[in-house]
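Take a look at the structure below.
Apart from one protein chain that is not included, each protein chain of the complex appears where it belongs.
Now for chain A:
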Amino acid sequence: MDSLIHARGLVKRFGDFTAVDGIDVDVRRGEAFGFLGPNGAGKSSTMRMIGCVSPPTDGVLRILGLDPRRDGPKIRAKLGVCPQLDNLDIELTVRENLSTYARFFGIPRKVARQRAAELLEFVQLTERGDSKVEPLSGGMKRRLTIARALVNEPEIVLLDEPTTGLDPQARHLVWERLFRLKQQGVTLVLTTHYMDEAEQLCDRLVVMDAGRIVAEGSPRALIEQYSTREVVELRFAAESQEPYAEKLAGLGERLEVLPDRILLYVTDGDAAVAEVQHRSLAPASVLVRRSSLEDVFLHLTGRTLVD
């Protein structure tokens, strides 16, 4: 079986609330697969079901060919999980966090110590090995959590919002480590509401909104399918951007009016800007950029990703 994660009509309900509303997913060996969507889209609930800590309400879910309802411990033995909120052991040192965690997988003590040392090296925390967890920075804690997720040499690593709350420098360090894992052939499954993260790391992704999958494909393919090559962002110095939308009619393939700016979806940005000037509209600021997943999401749902 080539599909490491296989879901059909997967549903998760909490009482009356439906967090995941019948999704189909297939994750293949060695790929980096992403769930992109805003907060509350059902990404974390999906991850918890895949992590075998939350039983599905309905539908089919197979992980490594096994059924989480029956083989939870067996599946979890082959997963590495990096949760959204760090749950490191504050009573242990950095190094012990890894070696002790390895013991939960039944890894012999000697191997556990050795692997802890290797992983500390991998996430560049060797010098902090004997420190407690608390004084570490957010980025260090996240790297330690990622290292902990690798302690059992997992077949699949689940990363729930791996860089949320980190400063740009710390984010890049995390990305770089994840990229290296990917190169080593580890299957990565991650959730994110950052489109740049999805574009950087994911071979393939699904866009989730309100518990459903609204689009699926590689970042490039999604942008090609749901957006244009370039985007012109126009900001008009006025209370409302609305009146300008009419005056821009016919320009480009599509137009989105946001509270603070208008987005023009076009093939050639510079030509569009020239046309805007030709119509003697005087925007306060003009920005021409390439389309991103943000635009895909906006097109699919009519909303922005990060609010």
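Quick notes
What we mean here is this: contacts are C-beta pairs under 8 Å (C-beta built on N, C-alpha and C of every residue); 3 or more make two chains touch, one makes a residue touch a chain; residues count from 1.
Heads up, the rule we're going with is that contacts and distances are computed from a predicted model.
Within the choices "Lipoprotein YufN", "Succinate dehydrogenase/fumarate reductase iron-sulfur subunit", "Transport permease protein" or "Thiol:disulfide interchange protein", the name that UniProt assigns to the complex's undisplayed chain is "Transport permease protein". Per the touch definition above, the residue from A:73, A:168 or A:259 contacting the chain not shown is A:73. The missing chain, though absent from the display, is touched by one residue of A:54, A:241 or A:291; that residue is A:54.
Residue A:103 is the one among A:103, A:180, A:229 or A:303 that touches the chain missing from this view. Residues of chain A that touch the chain left out of view are 14, 51, 53-55, 72-74, 76-77, 79, 81, 83, 85, 87-92, 96, 100-101, 103-106, 148, 152.
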